[in-house]
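Note that one protein chain of the assembly has been removed; the remaining protein chains are unaltered in position.
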Amino acid sequence: MIKVLFFARLQEELGKDNMELDTAGWTIDELKNWLEAEYNLDGVTQTMTAVNEEFTDGSHILASGDTVAFIPPVSGG
Amino acid sequence: MIKVLFFARLQEELGKDNMELDTAGWTIDELKNWLEAEYNLDGVTQTMTAVNEEFTDGSHILASGDTVAFIPPVSGG
Amino acid sequence: MTSNYFELTDQPIVTEAVIEKVKRREAGAVTTFIGTVREFTNDKRTLKLEYQAYQSMAEKKLADIGDEVYEIWPDAVAAITHRIGMLDISDAAVVIAVSSPHRKTAYEANEYIINRIKEVVPIWKKEFWEDGTSWVGDQLEKTHYPTGEPWKGEGHD
Partner (left out) sequence: MTSNYFELTDQPIVTEAVIEKVKRREAGAVTTFIGTVREFTNDKRTLKLEYQAYQSMAEKKLADIGDEVYEIWPDAVAAITHRIGMLDISDAAVVIAVSSPHRKTAYEANEYIINRIKEVVPIWKKEFWEDGTSWVGDQLEKTHYPTGEPWKGEGHD
């Protein structure tokens, strides 16, 4: 299983902060496209992504046990 | 009368922190040269000077009531 | 460097406590940056703010920034505390303290840290305006940013 985390606007639009998905073997880009289509999640394809708390890119292939987080533009500080 | 203030090393060498002198009409440089000769006050001729709490230069002419301060290299902060 | 040099908290930040973490006998300079909630941004009034974080990753990224600082300025010691949750005007959102033997390093490293926080630390700010709310930096109609690497955040700069 893959754990997917949502924050900020994405979390509010989706109405939840995480999902468990059976998407091992998918790339990040494939996951994003699927989420955008399935949940009408605006702009997720343009969002930064972290896998297991490190930034990664759209070609990264997911493995079972990974935690994926979509990271809208940060605004801390 | 002119009030003359001494700080830091100058104060220690002289053993006092102020003098009252009757040197109205003198320039700062004349006062410095006199102090160096009279009190063997090492390096006073190279020391910055303030009159009435503002920095001034050696050609400044003293007026009665002035407060002169010799300002060794500052090291605050 | 223990991990509590880089932490998130849902309680008010005590500046003095962050400073204490970096004080050392060999330090001659300590700089502090306090990012506070500003009431007006371009004439628009903020009522309050909410900070949300991906907490575990955020603390890790703060510690990564501490490592970057150590790489660039080996004689600097840094501590960062970022607050999350609801904040009022003038509340401190972040406190950064840096100590070093000489002051130039303490200023440079401190400014480096706040810039990096705004680039790479997964913390989000939600503004509560008189006429609604918005997540800062993520207004889709006007924000364009590349995927693939961290971007510049907005805020009190």
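For this structure, a couple of remarks:
Each chain carries a letter (A, B and C) given by its place in the written order, and its residues are counted from 1.
Please note the rule applied: contacts are C-beta pairs under 8 Å (C-beta built on N, C-alpha and C of every residue); 3 or more make two chains touch, one makes a residue touch a chain.
What you see is a predicted model, and the numbers here were worked out from it, not measured in a lab.
All shown chains touched by the missing chain in the whole complex, by label: B, C.
Remark: the residues of chain B touching the chain excluded from display are 5, 7-9, 11-12, 42-43, 46-48, 50, 53, 55, 57-58, 69, 71-77.
Interface residues of chain C with the unshown chain, by the touch rule above, are 15-16, 19, 23-40, 89-90, 99, 101-104, 106-107, 110-111, 114, 155-157.
As a working rule, only the chains that are shown with their structure count from here on.
Counting C-beta pairs in contact, the chain pair with the highest total is A-C. In whole angstrom, the spacing between the mean C-alpha positions of chain A and chain B is 73.
The distance from the centre of chain B to the centre of chain C, with each centre set as the mean of the Cα atoms, comes to 50 Å.
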